[in-house]
Structure formats: structure tokens, C-alpha cells
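Of the protein chains in this complex, one is absent; all others appear in place.
Here is chain A:
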Amino acid sequence: MKEFGYERAADVSGALALLDADPDARFLGGGTNLVDLMKTGVERPARLVDVRELPLDRIESTEDGGLHIGATVTNSDLAAHPDVRRRYPALTQAVLAGASGQLRNMATVGGNLLQRTRCGYFADVSKPCNKRVPGSGCPAIEGEHHNHAILGASDHCVATHPSDLGVALAAFDAVVSYETTDGPGELPLTDLYLPVGDTPHLETALPPGALITGVTLPPAPAGAVSRYRKVRERASYAFAIGSIAAALDVRDGVVHEVRLAFGAVASRPWRARAAEAALTGGPVDAAAFAAAADAELAAAEPLPHNGYKVTLMRNLVVAVLSELAEEAAR
């Protein structure tokens, strides 16, 4: 493999300076995705700037009752944190649904959000891929795509974002904070990822050289119960073929507030706002859940072999909201 430099950053400004100095440098978090991609030649950085030792490893309550999660908090620590478990149970469930214990011990929150798609064409440098080599084509559209996107994709790319964590963060209105050499910035998680369009190689709205420093969660919806369900092709250690993060607050027999986000259906964690709008103020029953799912999935554009995901997501919405409604009634 290509020889590369490795440096460990002592502080955020040092990390930014190291990256700024070398256009072929990459930040290294847990390395659970980047190192694999370096082995297969998909990524060929000249230098790695290790940010895992930066003092961004705290989880702290915010003044308004939310939570700030540092970018280098490991997935394991995030999932185990008492405040996360109590206030954002879907977040813990999402993290624990991903990878393996060993990988979660290494993987970081910032790295998780910036992991690359697991599309098999992207991962194989012997094949075309518009995301990896702009303009080379997307073989998935005519080829293997049973686990590709049904929402928000384009004729140029139908890859999905693989994160479980990001789906739960999207449901909880997370805001991503970052630093650049020009100063700090913030982006709602749902705006972190760019639309695919004809530029699938441009994945995030972060400025060049930006370092994610943390994620802030506003207070969880008062009175809401939440849940993450992931469907995959084996019981463990596989990426989702469809997942859902849901939070539901029922008051006086109607939906007071609902949050829904879908995973493995789009190039980003998919916040299902059309479904939320259809549900809010309405009845708490399976027919309403199904109608809301249909409202969201009306925009789906399945390919010949991934149309089942429309059925799957509809079934997941009904199943998980029904479970939450039952839980809320207890």
C-alpha cells in the first residue's frame, strides 16, 4: 500500500494546521472505515492526522437540558452513558445495533458521521463509481442494487449512508459543530449531507479542512418514548437494509409530537418530515401510521431490485410506532 505520514494532533488548532498544510491529509478517528479504505486503495491519503487524543471526549448536559457529545467520544462510551440511555434510548439502541464491540470501542462519533458508503462498487477500485471517480459511471443502477437508495438518489449515484448513529441523531434534531482555520461553525445534522444530484463525490456541507468537534442534542421531546429498529441480512455485524429511529409523544389519545428518521434508504439519514406532519395531531392507530409512511414513501423511486424497501419501511413505521404507542400507554 501507499506509504503515508502519521501525526497525532495535540489540540484542535494543531489538528487544523496539520491538515491545512497538506491537501492529501485526512483526519483519523478510530480508523474503522478509513483504514479499510486505505487497504483497498479507495482512499490514498499522504498523511493521517490522528484526532483521537483531542480533548473532545466528554458528554455533558447543556443548560437547556440537552446533551453535548464530543467528536472523539467512542461509540461504546456514547451507548453506555447514563444520560444517553435515559433521555435518548433510541440513540443507545442505534449505536449498539452497529458493528461489533471491538469496532465500537475504536469508532468515534465524528468519524461515524463521516464514514463512507458501503456500496460494493465504491469499495472496489476495479469498477466504475461516480462517487470515487467522478464521471466514471454508476454500475449499481443497472447492476447489483438490492440494498441501495430509494429516496433522494439520482441517476449518478444510488448509494446509501451506512450510519446507524446518524439516523437516531437526525430524529433527535442533532446539530453538528465544527472548527476550521477560519473559526467555528454549526450545521443541523440533516443539513450536514449534500443532495446527491450530479456530484455524488461531494458528500458534506462542511467547509474544506473542517474538523467536527461535537454534536449537540436539544432536549428530547418531553414525554416521548423512543426506539431504534434495524433490519439487516444477518442477526449481527451487518449494515442495515432498512432502519428507523422513532420518538412518540401521545397526549389525550392523539399524536402530540413524533420524530421519524430512516436509515439505509438514502445517501443520508432520512428525516421523515412528511410522515411526521401527517401524524401530528392525528389518531394513534396502525391505519394512521401506515398512511403517514405512505405519505413519506410517495417520493420513493425504487430500482428494479430494491422496491421491497418501500414495503419494509412502511412495515417498520407501523410496527415501531405501534410498539411505542403501546409503551406510551403503559
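One rule holds in what follows: contacts are C-beta pairs under 8 Å (C-beta built on N, C-alpha and C of every residue); 3 or more make two chains touch, one makes a residue touch a chain; residues count from 1.
Here is the rule we use: contacts and distances are computed from a predicted model.
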#### Entry: Chain left out of the displayed complex - its UniProt protein name, from "M67 family metallopeptidase", "Peptide ABC transporter permease", "Serine/threonine-protein kinase RsbT" or "Xanthine dehydrogenase family protein molybdopterin-binding subunit"
"Xanthine dehydrogenase family protein molybdopterin-binding subunit"
## Note on the structure
Touch assignment to the omitted chain, from A:Leu34, A:Val231, A:Val265 or A:Leu321, lands on A:Val231
### Task
Taking the full complex into account, find the residue in A:Pro139, A:Gly185, A:Pro218 or A:Gly282 that is in contact with the omitted chain.
A:Pro139
### Task
Considering the whole complex rather than only what is displayed, give the residues of chain A touching the chain that is not shown.
1-3, 40-41, 118, 120-121, 123-124, 126-127, 139, 142-144, 146, 231-239, 241-242, 305-306, 308-309, 311-312, 315-316, 318-319
